[in-house]
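Now for chain A:
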Amino acid sequence: METYELLSAVLLAAGSFLLLSGGIGVLRFPDVYSRMHAAGITDTLGACLILLALMLLAGFSLVLLKLMMILAFLLITGPTSSHALGKAAWKAGVKPLTGKSLQR
Partner candidate 1 sequence: MLSHLPILQVILPLLAAPSCLILGRPALAWGFSFATSAAAMLISMLLLQQVWLEGPISYFLGGWEAPWGIEYCIDLLNAFLLLIVSSLSTVVLAGTRQSVAAEVEPNKQTLFYVSWLLCLAGLLGILATGDAFNVFVFLEVSSLSTYTLISLGRDRKALWASYQYLIVGTIGATFILIGIGLMYMMTGTLNMQDLAQRLPVVADTRTVFAAYAFVIVGVCLKLALFPLHLWLPNAYAYAPSAVTAFLAATATKVAVYLLIRFSFTVFGADFGAMDIPLHQLFIALGLIAVFSASLVAILQIDIKRAIAYSSVAQIGYMIIGLGLGSAAGLQATLLHLFNHALMKGALFMSLAAVALRMGSTRLDDLAGLSQRMPLTAMAFVLGGLSLIGVPLTVGFISKWYLVIATLEMGMWPVAVLILVGSLLAVMYIWRVVEVMYFRDPPASSQVSEAPVSVLLPLWLLVVANIYFGIDTALPVSVTADAAQALLGWGK
Partner candidate 2 sequence: MTDMLLTHYNYWVVMVLMMIGFYIVIAQGNLVKKLVGLNIFQTSVFILYISAGKVSGGSAPILDDAISVYSNPLPHVLILTAIVVGIATTALGLALIIRLREAYGSAEEKDIQEQNQC
Partner candidate 3 sequence: MLIATAIGIAVNRDLLSVVMLSSIYGLLSANFFVTMDAVDVAFTEAAVGAGISPLLMFTTMAIVGRYEKLPHRWSLSALVLVSITGALLLVATMDMPAFGAPDAPAQQHVAPRYIEQSGQEVGIPNIVTSVLATYRGFDTFGEVTVIFTAGVGVLSLLMVGDRATKPLSSHLLKASQHKILRIVSKVLIAPILLFALYVQFHGDYGPGGGFQAGVIFAAAIIVYTMLFGLDSARQVIDQAWVRVMAAVGVLLYGAVGVVSMVNGGNFLDYDVLAKDPLHGQHYGIIVIELGVGITVAAVMVLIYFSFAGRLVDRGHQDD
């Protein structure tokens, strides 16, 4: 196994782990905002890692370009939609759980 393959495998593994933890977080966390925290961060980084891994596999070609475009796109849209979501939730009057209500 060559170095770049090994590297991509590691990246894939890391990405998968992040995504999985994010998924569990979304399922387990108590309210919208914490779930968003779980989803948003892991999504972006996990996606980055996986796409990077794929780029390593792809080598220099049109495919690489496309992967980069997808990556750029995800990097821009991911946080943006998280932001919009959070804002909308806040405006709609969903309050984050704090203090005592969290312990319940």
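Candidate entries met the following condition: all candidates are chains of the complex that A comes from, given by their letters.
Here, contacts are C-beta pairs under 8 Å (C-beta built on N, C-alpha and C of every residue); 3 or more make two chains touch, one makes a residue touch a chain; residues count from 1.
Model, not experiment: these values are computed from the prediction.
A.B. asks: Only one of 1, 2 or 3 touches chain A in this complex; which?
C.D. replies: Here, the candidate touching chain A is 3.
A.B. asks: If we count contacts the way the header does, which residues on chain A are in touch with candidate 3 in the complex?
C.D. replies: Touching candidate 3 from chain A are residues 69, 73, 76-77, 80, 83-84.
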